[in-house]
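Of the protein chains in this complex, one is absent; all others appear in place.
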Amino acid sequence: MSTASKATNPDSPLSPTGRAMPRPDLPPATLKKWLREMFLIREFEVRCMQAYQDKKIGGFCHVYIGQEAVAVGCVAAMEPRDPLVTAYRDHGHALARGMAPKYCMAEMFGKIGGCAKGKGGSMHMFDKSNNLFGGHGIVGAQCPLGAGLAFATKYEDEVISKGTSNRVTLCFLGDGALNQGAFHEAMNLAGLFDLPVIFVVENNGYSMGTSIQRGTTMGSNILSKAIGYGIEGVEIDGMDIVSVYASMKDLIDRCRRTSRPAMVDMRTYRYKGHSMSDPRKYRTREEEEKYEGHDPITKLEKHLKEAKLLSDDEKESMYEDVRTEVRECVKWAEESPVPSIEELYHDVYVEKWGPYTGTTPPAMLKEAGQ
Amino acid sequence: MSTASKATNPDSPLSPTGRAMPRPDLPPATLKKWLREMFLIREFEVRCMQAYQDKKIGGFCHVYIGQEAVAVGCVAAMEPRDPLVTAYRDHGHALARGMAPKYCMAEMFGKIGGCAKGKGGSMHMFDKSNNLFGGHGIVGAQCPLGAGLAFATKYEDEVISKGTSNRVTLCFLGDGALNQGAFHEAMNLAGLFDLPVIFVVENNGYSMGTSIQRGTTMGSNILSKAIGYGIEGVEIDGMDIVSVYASMKDLIDRCRRTSRPAMVDMRTYRYKGHSMSDPRKYRTREEEEKYEGHDPITKLEKHLKEAKLLSDDEKESMYEDVRTEVRECVKWAEESPVPSIEELYHDVYVEKWGPYTGTTPPAMLKEAGQ
Amino acid sequence: MTQLHAQTAADGEGTEVVPMSGLRDGAGAARDIEFRDAIREAMSEEMRRDQRVFLIGEEVAQYNGAYKVSRGMLDEFGPRRIIDTPISESGFSGLAIGAAMMGLRPIVEFMSWSFSLVAADPILNNAPKMLYMSGGQFGCPIVFRGNNGAGGQLGSTHSWCVEGLFSNVPGLKMVMPSNPYDAKGLMKTAIRDDDPVFFLESERLLSLKGHVPEAEYLIPFGKAAIRRAGTDVTIVSWGRPVHFCLEAAEALATEGISCEVIDGRTIRPLDWDTIYASVRKTNCCVVVDQSWSFASPGAEVAARVSLHCFDDLDHPVARVHSNDVPAPYASNLEQEMLPNARKICEAARTVVRRA
Partner (left out) sequence: MTQLHAQTAADGEGTEVVPMSGLRDGAGAARDIEFRDAIREAMSEEMRRDQRVFLIGEEVAQYNGAYKVSRGMLDEFGPRRIIDTPISESGFSGLAIGAAMMGLRPIVEFMSWSFSLVAADPILNNAPKMLYMSGGQFGCPIVFRGNNGAGGQLGSTHSWCVEGLFSNVPGLKMVMPSNPYDAKGLMKTAIRDDDPVFFLESERLLSLKGHVPEAEYLIPFGKAAIRRAGTDVTIVSWGRPVHFCLEAAEALATEGISCEVIDGRTIRPLDWDTIYASVRKTNCCVVVDQSWSFASPGAEVAARVSLHCFDDLDHPVARVHSNDVPAPYASNLEQEMLPNARKICEAARTVVRRA
């Protein structure tokens, strides 16, 4: 697969390969579940944008609209025990990984009910019970962390439990992160130490206003960067959830067996601006429309409908369901209290000393039964 | 050349390709000059090691013995106006670039006569009059600087003088520096901006006690790392000064024409330890002997002798000459006074303010008629 | 310029009282522009007079700057002098330093100083030490600039006050303007300076408007401005917190406490003479520094004032800093963490009461 996929459209990273979907062996229930999860993320992000306009959310807010198939498809291909770490465009990963939307929303509202008690914000979503290791704001910084998560799972097997849990770590990064030294050092370490980590480049073609060709050498074939580390590279159509799932499943299974790292050129597109304050002057409406034509949600909807697996009514009630869920999570977030001022000196150190008051996990974990 | 050379011995970076020397078109005088320069460096380094044992030199001291053909051959292929920057194993580059040995030695003796008034030491050799931009102690740090020197020469041509000086920058690094983020970022920037810089990796197979295979993915084919930046890679036998000169000349000429960066896998070997305190337990005596069999100085000597271009007497008197020169430079360094305590607050800022007393160039530059 | 600084860094006499509000040049009418425009004007004017000056950073060209500081500069100066980079702070900082060694005069924009941590080695190990290590052969005339400090709910990775880390390092200069007038005058000085300058802006201030005269002017480094004259307590600060100090001074005036507010303008060099002279008059001192307290510029002020005004102080120097915790995202926590007028008033009252 890797070699094959490496060959395909070396020209533009923006044109999705549009493989035919779906694979027969996928039960309709699964496809419907994915559709719901993707729609949940989109609906959630739409509400985030509104809340941001209403000044309910502060700081930076980067939405995932257009890239839903990536998080949902990748997580579907992982096991719950597999660690996941990502960058600051992380709402989709948090929801796909199973964080209840209310904790995610409350975090952005800066409330105590948030996954990080309102201390992290949009860019820093963490969920220990779902093996989500953040949400990291510094471009590229999560790459060495991802290598470290994989190092730890391997160390656990080889040194501590002498077991074979063979967990696989997924480390997501944007195409812009390719140009950070941290990515380079992480790739080399992963290759040297045979770390079971897959670096999934969510290649949406832009880092803020900079197209990949302007910022990244070999921008039309970023998998060429994997060669110098002796790491396998795989290109995947990130606008087609079945391709994402199928290809990632193969790759993750292989990584679980071989404990060899891999790099994925996940072709996708961000429909909205980089953040809430981006007029997108750097790209054409035509280009945007082209990708809207490849919308991962519409695509799956269409298939399910054609395959007579999902009636319009069924779909509508499912979506209505989701809308209600998201409306309620917004309400919950609004009603959650702001953190008490005592929280300032809490969670700075595990240990209590001087003015520091130790640490306690967020309510989310207890409610998740941890 | 590049493609061909990329193909050759992908197994070990340590086995010099041993091309036949020399090319007919090189005048005997040139070859003899190179022999003298290489021998000067070696003799100089031998004296450094003695001086270090005698505690005349402090701090770290990394000698260049075994790699002489690289600096001498590369500098021969450059023009004096071309900028050069390197790492901390820099005595060879300083001498090859034309720094009088006495300034280099005095620097290590911590004397005011040193190229940096004794403030920089062994790892930080600078010579403005010879376009030597250091001598840098932090592994990999010189790579972005090298890209910047090339950026500046190009900017000078395109923005300021509207000229076509087309200077080419040589940026030397050790194989260990391949694993620093700074190298990665510099390569990407050089490729993106079409910078006329050549990254010459002095691949001696080790970073301290770590063989390249242990520290660097694709260690047996480091040019594979150039592919991901769309940069040409060239392998050169660094133990054969004619190969170094010929290949670098082609490469530099091409870079001058095209303003495209390149990366060189310069196969060489360090005969001595990493620094003065290295027992070299990490490699075999056999391996060392193998490379001593490829000694760049002996090799050139042998050729000149066989070609009847250099008699034993001529050689001996040339070497005696060099020995005297180096003895005298040691004497000069010893007699040069230590910097006055006032130097402490000098050269911190160009501008005089507070306790800071401004700056003045070292005597070396004036004597060099700058 | 250079002579100028040397003098002003040395002599502390006749420090002008320049209220923020009244930064008018005697003649010309008010010309209120935003902080970001003031910085752009400074960069553009210097780029017109010196071809060696260029601007490099993420999104500075085609995007017109993430915070629109460089808006329009690509159109005027073209892509050779207004240069977009990949997200490679370490790489393009080092590149610019190499260019400076060759005699160019780069302006490096960090979208945020928080991102300069990935470039700590080139900006701390190369730029401020090149001159020394080369024994006077290679200077490094370069300006690093960008947003610094918390206040925008960006969370702890994006809210660094790098003055708390970097002001410790000799070989660099550090500037922290509080208003558009200073921003322009200090930026022009920074660009002409032959030494590396760390220029710390605040995203919170970029839209602040203030009078900036048409006529060219430069503001020397090491010369503080007295923002408000007073007799009871000296409040020393720089950058954004100066506004909180003035707010506090207003409030305290109603309580009959007269504050003298000193805006340091530059941290390296810091105008000690003006600070000491004021404290010798008021016998009380509060230092307001937005960075964390431990080993901060504020600690330096407290230490030196305690030393040089030992017999003048009626009360120990009081310090107002950000609380000693990572910057939280939640607005209520972040506001509580930062220095503010309330905290400054409390500090001022203690030192004055005791007097």
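The chains carry the letters A, B and C, assigned in the order they are written, with residues numbered from 1 in each.
Keep this in mind: contacts are C-beta pairs under 8 Å (C-beta built on N, C-alpha and C of every residue); 3 or more make two chains touch, one makes a residue touch a chain.
Quantities reported herein were computed from a predicted structural model and do not represent experimental measurements.
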Contact set (omitted chain vs shown chains) is A, B, C
From the list A:E43, A:E68, A:D82 or A:D127, pick the residue that touches the absent chain. A:D127
Just name the one of B:P28, B:G58 or B:P80 that touches the chain not displayed here. B:G58
Who touches the missing chain here, A:A147, A:M266 or A:L304? A:A147
For the chain not shown, which residue from C:E58, C:D121, C:E203 or C:D232 touches it across the whole complex? C:D121
Considering the entire assembly, which residues of chain A contact the chain that has been omitted? 83, 85, 114-120, 124, 126-128, 133-136, 138, 141, 143-153, 155-156, 158-160, 181-182, 184-186, 188-189, 192, 346-354, 359-362, 365
Write the list of chain B residues that the hidden chain touches. 58-60, 107, 110-111, 116-124, 136-141, 176-177, 179-182, 207-210, 214-216, 281-282, 338-339, 341, 343-345, 348, 355
Tell me which stretches of chain C touch the chain missing from the display. 90, 114, 117-118, 120-121, 124-125, 128-129, 132-133, 155-157, 163-171, 268, 291-300, 302-303, 306-308, 310, 315-319, 324-326, 328
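One rule holds for everything that comes next: only the chains that are shown with their structure count from here on.
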Measuring between Cα centroids, which chain is at the maximum distance from chain A? B
Chain centres from averaged Cα atoms put chain B and chain C apart, in whole Å, by 41
Quick check: how many Å separate the C-alpha centres of chain A and chain B? 46
Where the centres are mean C-alpha positions, what is the separation of chain A from chain C, in Å? 38
Junction residues of chain A - those touching two or more other chains: 179-182, 214-216
When you check chain C against every other chain, which residues touch at least two of them? 85-86, 88, 90-91, 118
